[in-house]
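Just one protein chain is left out here, and the rest sit where they should.
Chain nomenclature is as follows: A and B, assigned in order of appearance, with residue numbering initiated at 1 for each chain independently.
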Amino acid sequence: MSKVKPSLWALGVVVLALFPLIVTNPTYTTIGVDTLMFMACATSWNMFSGYSGYVSLGTGIFFGCGAYTMALISTHAHMAGGIAQFWLIPLAGVVAMVVALPVGAIALRVRRHTFVVITIALFFVFQLLAINASFTGGAAGISLPLIPWLAAYFNLPFYYIALAMVIFATALSASVRRSRFGLQLLAIRDDEDRALGLGVRVTAVKITGFVMSAFTIGMAGALYAMFQGQIYPQFVFDPTFDITVALMAFFGGFGTLLGPLLGGLILESSQQYLTLTFSNGSLYLILFGVLFLIVILFMPQGVVVRVSQLWARRNLKRDATPPSDVTPTAEATAIAGASH
Amino acid sequence: MAESTAFLRFEGVVAGYGGGDVIKDVSFDVPQGGVTCIVGPNGSGKSTLLKTVSGLVRPRLGQIWFKGTPLVGLTPREILKLGVVQVPQNHSLFREMTVEQNVELGAFLIRDRKLIAQRLKNVWEIFPIVAERAKDKAGSLSGGQQRLVEFARSLMLEPELIVLDEPSMGLDPKTLRLVFETIKTMNKVGRTVLLVEQNARQALRMSHFAVVLENGLLRLSGSGSEVLNNPEIGALYLGGSIHASPKQAAS
Partner (left out) sequence: MATLLEAKGVSRAFGGVKALDGCSLTVEKGSITGLIGPNGSGKTTLFNVMTGYVKPDKGTVLFDGNDVTNARPNKIFALGVGRTFQLTRIFERISVIENMLVATQRDESWLRGLTRSKSSPSELHAAMEWLDFVGLARLASMQAGSLSYGQRKLLELAYVLVADPDVILLDEPAGGVNLTLINEISEKILALNKGGKTFLVVEHNMEFVMKICNKITVMHQGCDLVTGTPAEVRNNPQVLDAYLGGSDDEFDQAVASG
């Protein structure tokens, strides 16, 4: 449910689909793959954290598990690098969900403020495991089978699979928002005890949402592993990944459908582009700092919410003389779903 | 727009919270020195109208004149300095501070310590019940007593206009009577009172002027007793006569 018409969504998909065919430079399409991956992760993260208000900073757990699933199976099954590995991606998603079940069962016993801390703690448990356990190859990481595709076209399959993930994550998020289950998540966000008092199976609903959000993130991790060809525990279990995903959703609009997509698009692509153009790996931090300052000062609910508010105000002013009797629709509610 | 000599004037006020207009076009004058009551159904914009006076909501059209000064666009602090104090609907005391400290906070615009002490003495005289509990933590008082402390606090700046948003809400019958008595007293010592009340009948009985707000528009205005005794208004918003069914009266 978004104020954006379906035709605009379709347009967005078309633009994204055409991008690598127009901008063929592999450097830029690599940025495209990264950006799409983040968009998918941010959307998936938002589907649980944005709707329920339980901010998770342990997203990296699922990303890492997905990456290791891809890496370990590829190597241990002696797979040839290439298309066959793509079948592991959904499997990685399932593995992430299986991991999410006990993690969620532990972390969701507490309320949202403690929850954030526990997700961070659990994340580091996984990171330590990855670094120290023998079957993961330890700190040296794992090298995946070489993929023998031509450099000019290498990125394309990854790009389109990533795009498919974005579409899937967005469709799932929209469908949840529309469902009874989604309504229960939102009720939990606004007043968990009240929801409990009205018969909502709060714990079951929370764990389900958490597990569902892990699927796409696990798949993204697997895609990443395959794309890079090489994974190290500290890069696939990266705490800044957790924070980045959350920030993208907040930047764009916490709890909205378009928000995480916009956040991922703007933040990731600009970060990569700046790193590239100015060959200074940290310049993007200054940009981020400025961007976040602007967001916090002028649009604390995120870009999407602010824009829709300004748009609504513009519409009110346009019906200038007769004061309007505009009652916001449910779509506006969805957009304005960010915290007050 | 010509300046106005009315005490408080609403002129074509249109206001809302960004999602749509709650107040659609309201114009009326509040007479000086009296008690003016705004009544109406839930959601008709009564609270919003009060907030436009104290500056918490900015009207998107229209103007509000207070003794000739336009209020739209002024910050709440500036409006406070002009002599308008609002006691909000929700409890707004600092529970951990003493009653005396809470009341003193009402004079935060005044620098002169002697003046504050003087004002405090005056306020204690008007509110002996509050004076008794001066050294107690505000949170330990009952809801009704807290309400009285809020009134006391509002008098510290000796405002010309006091705006009250549902002062009787949540109060038991005994305290309710006390609150209305206190409002009468505040009016007698020279403050103009503008209030919104759902306990409309009791409020209208002590109001000099009244206004009925319905769906963001002014439906009727007149003296307190005129509005109170208006049969249509009585049926629609005042609960009708105690014995007759409101549906009968309305049809």
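FYI, a residue touches a chain if its C-beta (ideal position, glycine included) is under 8 Å from a C-beta of that chain, and two chains touch if they have at least 3 such contacts.
Since the structure is predicted, the reported quantities are computational estimates derived from the model, not experimental observations.
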item	value
Of A:Val13, A:Val98, A:Val200 or A:Val307, the one touching the omitted chain in the full complex	A:Val200
Touch with the omitted chain, as defined above, among B:Pro41, B:Pro70, B:Gly83 or B:Gly222	B:Pro41
Selected residue (touches chain absent from view) among B:Leu171, B:Leu194 or B:Val227	B:Leu171
Residue ranges of chain A at the interface with the undisplayed chain	176, 178-184, 186-187, 189-191, 193-202, 204-205, 208, 255, 327-330, 332-333, 336-337, 339-340
In chain B, positions touching the absent partner	17, 19, 40-43, 46-48, 89, 140, 142-145, 166, 169-178, 198-201, 235-240, 242-243, 245-246
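FYI, only the chains that are shown with their structure count from here on.
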item	value
Centroid distance [mean C-alpha coordinates] between chain B and chain A, Å	49
Interfacial residue positions of chain A with respect to chain B in the complex	309, 312-313, 316-317, 323-328, 332
Touching residues on chain B, where the partner in the complex is chain A	14, 18-21, 24-25, 60-61
